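With one protein chain withheld, the remaining protein chains of the complex are depicted in position.
Entry: chain A
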Amino acid sequence: MTEQQDEDLQDGPGADDTGSRPKRTQRKMAPIVPPQNIAGRALVFVIAIMTFLSCLTLGAVTLVRDTASVWENQIAREATIQIKPSDGLDMEAALASAARIAGGFAGVRDAKVVDREATARLLEPWLGSGLDIDELPVPRLVIVTIDQTSPPDFAAMRQMLQAEVPGVSLDDHRTWVDRLVAMARTTVTLGMAILALMLSATVLTVVFATRGAMAGNGHIIEVLHFVGAEARFIASQFRRHFLITGMKGAAAGGVAAMVVFIVFSWWSSLNLATPQADQATALFGNFSIGASGYAGVALIVLLVGALTAATTHLTVVTYLHDIDVRHPDGG
């Protein structure tokens, strides 16, 4: 206590005269929640890493789903009619008949007989060149191109072919398609489950990181509470800070994930037609996650930001509730 201050009180209220002092420049009011109180950098890093991993998982799921869809469509585009040779069968007539029957069905774009030369070429890797196809009981094929949007009635086609052409069988690749669809669905389901786990982990990380960062601000919440601030005012003060922090981290993680996908896509296009790129492309497509993938990444970024803000709001409201039920400090 200085002598001047003692004097102030000695003289009673109102005795303090500051009129002769030079006028101070009005400084901007300090923020109610100082930015340095938010454990900013660590929280931004944690959120960035979790967002990055979530975005990668989402991208991988998108990639697998798109690739599986491409595989499925490629196989479902064609069906094959096979005619086995038998005694007394006029193979050419049977092939023409099968092509005619198949071509007559709605949903069939084309029915093309694989001719002798083409059949010989198909067998060339195993039987060598100069093969006379008539000397061997080789089954012959009719390739049926299908309108994927309205596929034909394969059961009726199969029934009609079997009624009119001996030794015929129709393979609509259903078995393969079904297996691929099952595999693709399993993979996507698995990916979605992993994504759900990643997002859950992100949620919990954000919750704990935000709560940790909030721990150092309890005294501010208490003071605001005791000076009559409404809960929503107090929550808004913290929510704004943490939303900015959360969005910074989420945006950094999302952008990093996008860069990874763009780099892979670029690498894939750069190595086009090389054996390793062909192999990778066969498995994963062209590594492009497409507009929906990028939209998903943006959605995750927004989700994480919103989550940080919501967590902060809930933490503040819970803290305020706790103040009213906490034990007093005695006295």
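Simple rule for what comes next: contacts are C-beta pairs under 8 Å (C-beta built on N, C-alpha and C of every residue); 3 or more make two chains touch, one makes a residue touch a chain; residues count from 1.
Here, contacts and distances are computed from a predicted model.
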item	value
Chain excluded from display, named as in UniProt, from "AAA family ATPase", "Cell division ATP-binding protein FtsE", "2-oxoacid:ferredoxin oxidoreductase subunit beta" or "Fe-S cluster assembly protein SufD"	"Cell division ATP-binding protein FtsE"
Selected from A:Leu141, A:Leu224 or A:Ile289 as touching the chain missing from the view	A:Leu224
Full-complex contact with the absent chain, from A:Pro34, A:Gly104, A:Pro166 or A:Gly212	A:Pro34
Residue numbers in chain A that touch the chain omitted from display	1-2, 4-6, 8-10, 12-18, 21, 24, 27, 29-30, 32, 34, 37, 219-220, 222-224, 226-231, 233, 323-325, 327-331
